[in-house]
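For this depiction, one protein chain was excluded, whereas all remaining protein chains were kept in their positions.
Showing chain A:
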Amino acid sequence: MPVFKTPFNGYSVKFSPFYESRLAVATAQNFGILGNGRVHVIDLSPSSPVINELIAFDTADGVYDVAWSESHDSVLVAAIADGSIKIYDTALPPHSNPLRSLKEHAREVHGLDYNPTRRDSFLSASWDDSVKLWTLDRPGSLRTFREHAYCVYSASWNPKHADVFASASGDCTVRIWDVREPGSTMIIPGHEHEILSCDWNKYDDCLIASASVDKSIKIWDVRNYRVPVSVLNGHGYAVRKIKFSPHRRNLIVSCSYDMTVCLWDFMVEDALVGRYDHHTEFAVGVDLSVLVDGLMASTGWDELVYVWQQGMDPRA
């Protein structure tokens, strides 16, 4: 399984929804504390387990997250630590990039999510306690959702209902929003500590998972959100990112500050179905490919990006 070494600390990795061998990596210098950033677009070579870099974009400040456009195969969006959002087009020559720099957030933009159903809009979650809705063609945000009392770490679109999304915040709540409504429609006080990530189940539109600093992942049914459907324990430290599998109904992948990437089946009694401890620093980014079942990628502060097939050893 190949490895890609980034010069800066990895923050996020995302598979392209168009090309099954393409990924984008968000990295930030000096662990994202202070320094430059870089977005890498990498490609898996089909014949040999090698990862090539197609193009890289330098930024003045660290890149905390990256998201591929669902409408344009060559466009990606980057969340920058100076509060701006940059849009890049890999099909244009490097000197024409970035396409846009959208500066509205007052603080670091920590999470991005592109709408997989409408394909025209994306969300940005920022440490200025707000979530903003954008489209590629407009220079300003369409909506600002400001209700959280602390940093919003991630936002996630519902895979079935194009207007519904959820946000996870350091105020220990997950909020569910509908872009047609002015305010949040549901508040899930899921954990006693900050919630770093949330994601919807792709096959059951009412299930949402939240990952928290309290090392647990909880699965909630929005129809009965007082009690979690399932609590997944097993990580040794805060869980940084979770993602429901696009191919299997009950599979969740998570990465944590305990440097492992874990696979869970939340419908099973013994939920932990896989654990990969290939990283030697915080594992902060993980993603599952939408196009290839079982293909996963992770990145961490050890400046490495691993891409491997579920069931195989990423370091092999």
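Here, a contact is a pair of C-beta atoms (placed from the backbone, for glycine too) under 8 Å apart; a residue touches a chain by one contact, two chains touch by 3 or more; residues count from 1.
The rule is short, and it goes like this: contacts and distances are computed from a predicted model.
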Out of "Coatomer subunit zeta", "Histidine-containing phosphotransfer protein", "Peroxisomal membrane protein PEX14" or "Septin", what name does the UniProt record list for the absent chain? "Peroxisomal membrane protein PEX14"
Cross-chain touch to the chain not pictured, restricted to A:Ile42, A:Val66, A:Leu112 or A:Val164, is A:Val164
Using the touch definition up top, pick the residue from A:Ser12, A:Ser130, A:Ser156 or A:Ser184 that touches the left-out chain. A:Ser184
Residue among A:Val109, A:Val213, A:Leu232 or A:Val305 touching the omitted chain: A:Val213
If you put the missing chain back, which residues of chain A would it touch? 9, 17-21, 29-36, 44, 46-49, 57-60, 64, 70-75, 80-81, 86-87, 89, 91-92, 95-101, 107-108, 116-117, 119, 127, 136, 149-150, 158-164, 170-173, 176, 178, 180, 183-187, 189, 192-194, 196, 202-203, 205-206, 213-215, 222-223, 226, 236-238, 240, 246-247, 257-258, 280-282, 290-295, 301-303, 307-312
